[in-house]
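Worksheet: one structure, shown below.
Shown here: the complex without one of its protein chains, the others still in place.
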C-alpha cells in the first residue's frame, strides 16, 4: 500500500490524479491540502469524484503539512512558482517522498530557472537532491530517490519525440523547431476572459510568441542530457525554437518537431528506428507515416503516441507527437514516477485506454 | 452592375461567396450550376440563404454553361482537379471572365502541377493565359485579365506572412518552415467518418505528414515570384517545409512561419517593417508581438491578420498569420479578384467585420 | 442619418450592435460609454471591429451622458439592474430617444419586476412612458415613442413561437411548458469557472432549475398581451413553466414549446397557420414539420425561424423556435426597434444571411 497526499487540491492536475488513482490498486489517499476551498469536500471542486473520496480539503499550514507528510509515503505538490522549497523542507523532514508537479526544481543549474522564471531561487540546495524524470528517458536516475521534479507537459511530448533521433545522432545542430499546441486545461482552471467558451471556442492562436515560453529551456536541458552535454553548463546546449499555441479543446498536446538531418531516411526506416527504440516502453506508441497521431487517441491516459516522418526534399525530420497534457503531461507521469520511486511496476494503475470518442 | 454565376453550387465556398455577395452593391447572380442537387433551391443546401436568392441549381451541361456565360460578366468555378479547362473553353468563348477557385491553373510551369496533383494537365495553354493573383502580392498582373487562378487558403496566409521579410531580403535560403492549422471547412463538405463531430471535436492531428501537401509548391512559387526567381524554372526555387494540421473548429487558418534571418531585429523593428509594408492594404492587419493574432478575429471576413516576431536566441523570424480559410482563403479573395478584374474598388462588398465571438 | 450612442461598451451585445451597424446605411456612432475600459479603443475589447470605429470608450459620468445624448438621436443602454432610470432621466432631458437592452422597464406592473428582480424599482414612472416592443407582436405601440424596453432573448423566441396559436385561441389554459436552451453569450462576458471552455465544452445542464428564471414573467406578460388580458393585473395571467439550459456553443437559442390544444391539427394545417400569420414579417421564417429549425441557420442575424408541429396522441402543440440570442435576441432587435422609432424601414441594415457553417 502506498499512502499518498496532495498539496494543491482544486486544480485540474490534482483532479486528474485522484481520478486516475481510483484505478490504482496500491494507492491510499491520506489528505488533500490547499489554501482555497478549505473544508470543502473533494467533490465540491471535482464533481466527477463524488462518492470516491471522503477527505475534506485541509488548510495549507505548516502543521497540517507536517502531519500529512508523517502519515504519507509520497506527497504530490503543485503550488505557485518559488513556493515548493518551504513545503519540501517540512515534507522531507517528516520522512515522505516528494513529487513536484511544478517547475521549481526542474533545472540542474538554478540560474536557468532564475532567468526564465524571473525570480531568485529560494533554495538552490533542494535542486541538487531533486531528480527530473521522464521515466522513458532517465528512469535510472530516479530509482530510490526521494525528490522528483515531474516534467512539464510540452517537454514530455517534445523530448519523447526527439529522443530516438537525438540518440541516433543525425540532427544538425541548432535546427530544431517545435511547433506546439495545447488544449485549455494546460492554461489552468482560474477563470479569465480569453478562456471562456465564447472566446476560446472556434479560435486558435499562438501565445508567448517569439520564443519566451518557459518550457523552452526545459526541453533544451533534456536535449543536452540525451546528447551528453554538461547540464551545469547551459552555454554549451543547443538552442531550439519552441512555439506554443492554444487549441480550442479541453485536453491534448500535439507537438510537431522539425529538425534538419545529416543523412537521409525513408519513412519506413524512420518508423523502424523509433519503433525499436520504444519497443519496451508500455506508454509509448509509434505509428507509421500513413497514420498521423491524433490527440484523442490518448485522451485521459498516460500514453505518448507519435508518428515520425522524413521530408527528403528539405532533409528535415518531421515528428508529430501527442499526449494528454494533464495525463502523461502531468498527473499520469506523476503517478508513473510515484510507482518508480516506490519500487512497484511503473504501469500500476495506468494501463487504461483513452476515452474515445 | 456585375452579372456573376457560379459552377459548383453545394460546397462551402459557393455558399460563402453567395453570403458575402448579399452585401455587394454591384453583384447580380445569374445562375448556379452543379451536377449535384440539380433543381434544388440554393437554400436547400445553404439554409442561411433562404429568402436571398431565387435561383434553382442548374445542371452542369455544356449548353447550360454556355448560356450562363453569355449572360454573365464573371463565372466562378470550383470543380474536381483537371475539369476546369473543359468548362473554361466554353466560358471564355462566350465572353465571360473566369475565376477558378481550384488549383488547375495555378502553376506557371504545368509540370509542377502534374507532379503534385498526379495527373496529366488537360490543357497547358489555358495556364498561360491565367493569372494567379493574391492582390496584395501581384494585383498589377491581374488588371484587365480574363482568367484568374484564385489562390489556395494556406498559400494566402503563408505568402502574406512571408512577403515583407522576403522583400527585405534577410531570410536565409532553405530555412523556411511553415506549420499550418486549418478548421474543417477546409476539408470540404463531403461526409467522412473522421469529419463527424464525435471524432473531430476535441481532437487535433497533422495530415499529409512529412511534406506531401499540394499547397507546398504553390507557396514555393509565390516565394519565387516575390524574390524574383524564374517561375518557369522550379529547380531554382527554394524548398520549404509546409506541414498542415486539422483544428477542431469550423473556420480559420493559422500558419506559424519560421525562418532563419541573416540579421537581427527587435520586435518593434519587425512590427514597423510589416506595418509599413501593408499600410495601404485594407485587408491586412499587423499586430505587435504582444498581441498574437487569433483566428476568430477574422471569422467570416476577407482580412488577413498577422503578428511578426523575432527570437534573437535562435535568429529566427516567427510570424503567426491568420485568415478565414473560406473567406480570404477562398470566397472573399475570389470576390476581391472579381472586383479587381472588373475595375471597381477591391474592397467593394468586403469591408465587414468578423463575427465575434 | 441616425446619430446613435451606446452605454455599456465592453459586453457582447454592444459588440454585436456595433458589428451590425457597420452595414447600416443611416447609422452614425457618436459615443460609447462605460465605467470599464475607459479610454480604450473599441477594438481593444471587440477585436473584430479594428478599423471600423475611431471612438474611445468614454467614462460613464452624468456629464458625458448628457453631452452624448445631446449629440445623439438614440442612446442604447445596458447597465446593471436598477441603474437605467438614473441615466434615462439625463438622456431624455437631453432630447434623445432611449432603447434599454436590459429589464428595468419591461414590466407594466412594476410589482412584477420587484418580485422577480428582488429590488425596489427606483422610478416606476419611467415604466409608464416605456414601450416594450417585439416589433412582430406590438410594433404599433412603439411608433413615435421615445423609450423602448428591448425584449429579452428567451421571451423573443418564445413569444414569436406562441403567437400564432395564442391568436388562434386553441391553447388550453395553464398547459404551456417552454424548455429553453441558450449558448454561452447569453451568460455574458464576465469570466467564471463554469464558463471556461474546459468546463463548459461537451457539457449541458439546466440552470435556475424549477421555475425561477426572470424571463418567465416577461413571457407571461407577452402571452397576456396577445390574449388580451389586463397587463396591470398579473393575477389574471396564466402561468407557464419556463426552464432554461446552457448549450455548449457560442450563440443560439432554441425553445421547444409544449401546449395542450383544444382541437386537432395536421402538421400541414399548422404550417399553414403559422406561415400565413408571419407571411409579411421579413424576420420570421416558418418551416414545415419535416424541417426542424437549427440555431446555426440564424447565426449572427435578426431572424427567428420556427417549426410548428402537433402530436395527435397527446393533443399537444410542439414548436421549435430559434434565434441568435445576441442578434434577434438583443442587438438585432434593438436596431430593429431603433429603425421603427426613427421611422425608417425596420429591415434597414439587418437583411443579411447567417454565417453558415
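We call the chains A, B and C, going by the order they appear; numbering starts again at 1 in every chain.
One rule holds in what follows: contacts are C-beta pairs under 8 Å (C-beta built on N, C-alpha and C of every residue); 3 or more make two chains touch, one makes a residue touch a chain.
Every value quoted in this text rests on a predicted model; they were computed, and no experiment measured them.
Across C:26, C:123 or C:179, the single residue that touches the chain missing here is C:179. Residue B:200 is the one among B:166, B:200 or B:224 that touches the chain missing from this view.
Although one chain is not shown, part of chain A still touches it, namely residues 12, 15, 19, 22-23, 46-52, 185, 201-202, 250, 282, 285, 294, 296-301, 351-357.
By the touch criterion stated above, the residues of chain C touching the omitted chain are 174, 177, 179, 181, 183, 198-199, 201-207, 209-211, 239-241, 243, 245, 247-252, 254, 256, 258, 267, 289, 292-296, 299, 307, 309-314, 316, 318, 320, 322, 357.
Contact residues of chain B toward the unshown chain are 12, 183-185, 189-193, 195-198, 200-202, 248-250.
Here is the rule we use: only the chains that are shown with their structure count from here on.
Taking shared numbers over all numbers used, the chain A to chain B interface scores over half, which places it in the same class. Put simply, the chain closest to the centre of the protein, by Cα centroids, is B. Chain A and chain C have centres, each the mean of its CA atoms, that are 47 Å apart. Rounded to a whole number, the gap between the C-alpha centres of chain A and chain B is 39 angstrom.
Residues of chain A found to touch two or more other chains are 183, 198, 201-202, 248-250.
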